[in-house]
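Okay, structure first, notes after.
Here the complex is missing one protein chain, while the rest keep their positions.
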Amino acid sequence: MTRRTIAALAGVLGGGLAGILAGAMAGGLALLGTGAAWAQTKSAADGIAEYRKMLEDGNPADLFEARGEALWKRARGPKNATLERCDLGKGPGVVKGAFVELPRFFADTQRVQDLESRLVTCMETLQGFDGAAIARTPFGRDEQNNVTALATWVAAESRGLRFNLPTGNAEERRFYELGKRAFFFRGGPYDFSCASCHGEEGKRIRMQDLPLLTKNPGDGVGFAAWPAYRVSNGQMWSMQLRLNDCFRQQRFPFPGFGSDVTIALGSYMGVNAKGAQSIAPAIKR
Amino acid sequence: MADPMRIRAQMQGDKAVVRVLMSHEMETGQRRDAAGRLVPAWFIQDVTVSLNGKAVLTVEWGPAIAKNPFLQLNVKGAKVGDKITVLWKDNKNDTRTDEATVS
Amino acid sequence: MQTRREMLGKSATVAALLASAGMLPLHAQAAWPQAAFEAKTFADVMKSLGGNAPVESKDVTITGPDIAENGAVVPVGVSTSLPGAKRLLLLVEKNPSVLASVFNVTDAVDASFNARVKMGQSSNVFAVAMMADGRVLFAQKEIKVTLGGCGG
Partner (left out) sequence: METQFVTSRLRPTLAAAAACAVLAGCATLPPPAELDRQAAAMIKASFRDEGIAKVDRIQQDLGQAACSSEQPPSDEVADRIMQEARAGVKWPSGGVYLGDWREGERLAQNGRGMTWTDPSTAATANGGNCYNCHKISEEEISHGTLGPSLWNYGKNRGITGLDSPTAQPIFEYTWMKLYNSKSYNACSNMPRFGHFGLLNETQLRHLMALLLDPRSPVNR
């Protein structure tokens, strides 16, 4: 390790273990600096592949999955009802296979909804929760945390199935078109769009491989991997939170939870992912 | 109350491979929150794994164990249908116990 | 394999069973070794746990990745092929306190365990076996820690 890297480490880790999180926030600081050479780059990639493999057996997403299942079946909210009659698109109470067909158009709300926004609708209509209040709640807190757990369980019930979003409804096709436009929309002080990072094959940011999202990026990649447990912060991330943090790093303003731009992007990525096998909930860096 | 654990116990040869995931923050006591205040230490200190009610392993952990801890061990002489019980206790004296059946 | 629901439902009754089996008191007796968990060096951990001077040994195995993509979660394992191991330990040399885990081995389990540790930086990780005859044997592995993301 170089002297420079050690100095950087000392800086980041001034707070001991606290530095892990601080370091993750500081981002750019690379803690790995070795002598050089292409061969080492290759072995670093191999090493990281090995690390990821070791984590797969024992994904803490299982904990959220279990909690989501319990939440689905527990009578809760002002109406003291369960979610067992929630219609995720395949009829009331049908969970298996629902995830790989979302977002889709729902006749009762007259709109295209993704998994999380649909769960909030069910919490509102069946259990009597205030959906707008949930939408305003920061990720990881209170009922928002429950939405993530529910989404994790619903996704897990479609593990191994292939994405096949319906496109028969004109609204579904319109949301796909709007999502495509949002995907290429450049803005913010860095001029970034989704396509800046996810518009070309085989690219990476730092050490992270970037899936090409304008087509099916492959089984268990991109749209077919979220919700996922994030090792770096020990958080469970739904696709809504994944998109939210993408926009943060894009240096955009804050997208509302379940806002149309997030759902349209889901439609675009989901339709593009047709045929991709879902591995959600996955485990990520 | 803490969320349930996830326990998998599967026979491999004459041993049960037990994998446990526990839901816990595992705060080190050295991290600061957004307001700059130290977040107090909060972590699992003791874990006990039992086979049909008899302790087969005790573990002591410090705050350097990762959030939502994972533990894997092999229990000898177990058979399908046996009960594997896991108990943890943290530094606030909260405890959680869950059970799984060996398959 | 039992369903998750069955698994969740049983936990309440289990505590009572354990208590009646005399297991809870046993657990409570073993005081958590605070001084060992506050020790800053391998040697101090040994001093605190009453162990002899450690000797590197091929009979102890440490498993872990060469590179961890994130220090917040690093999968590591400790095992020994030797009979008579009383305690297996995992230590991270460059963490503020080095000791991460103590496994108190019984005859009913293999002396082989996996857990996940936090690492503040690239460091040697030690797998230690404290033997019944007083020997302290160890293996070590350097694990590099990187931050793979774009940050910001």
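Just so it is clear, A, B and C label the chains in written order, and each chain counts residues from 1 on its own.
As a working rule, a contact is a pair of C-beta atoms (placed from the backbone, for glycine too) under 8 Å apart; a residue touches a chain by one contact, two chains touch by 3 or more.
None of the values given here were measured: they were computed from a predicted structure.
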> Out of A:103, A:217 or A:258, which touches the unshown chain?
Replying inline: A:258
> Among the options A:54, A:120 or A:212, which residue touches the chain absent from this view?
Replying inline: A:120
> In the complete assembly, which of A:100, A:134 or A:213 touches the absent chain?
Replying inline: A:134
> What residues on chain A make contact with the chain left out of this view?
Replying inline: 2, 4, 8, 25-30, 32-36, 40-41, 44, 105, 109-111, 117, 120-121, 124-125, 130-135, 169-171, 173-174, 177-178, 181-182, 184-193, 196-197, 200, 202-207, 210, 247-249, 251-256, 258-262, 264
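Note that in this section only the chains that are shown with their structure count from here on.
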> Per the centroid of Cα atoms for each chain, what is the distance between chain A and chain B, given in Å?
Replying inline: 27
> How many angstrom lie between the CA centroids of chain B and chain C, rounded to a whole number?
Replying inline: 12
>> What's the distance between the Cα centroids of chain A and chain C, rounded to whole Å?
In response: 32
>> If a residue has to touch 2 or more other chains to count, which residues of chain C qualify?
In response: 4, 8, 72-75, 95-96, 116, 118
> What are the residue numbers in chain B that touch two or more other chains?
Replying inline: 4, 6, 28, 30, 63-64, 66-67, 70, 72
> Within the complex, which stretch of chain A touches chain B?
Replying inline: 15-18, 21, 57-60, 62-63, 66-67, 70, 234
> Which residues of chain C touch chain B in their complex?
Replying inline: 1-2, 4, 6-8, 10-11, 14-15, 17-18, 21, 23-24, 26-27, 30, 32-33, 37, 72-75, 77, 92, 95-97, 99-110, 112-118
>> Under the definition above, what is the set of chain A residues touching chain C in their complex?
In response: 1, 9, 13, 16-17, 19-21, 23-32, 34, 43-44, 47-48, 50-52, 54-55, 58, 66, 69-70, 73, 205-208, 231-234, 249, 285
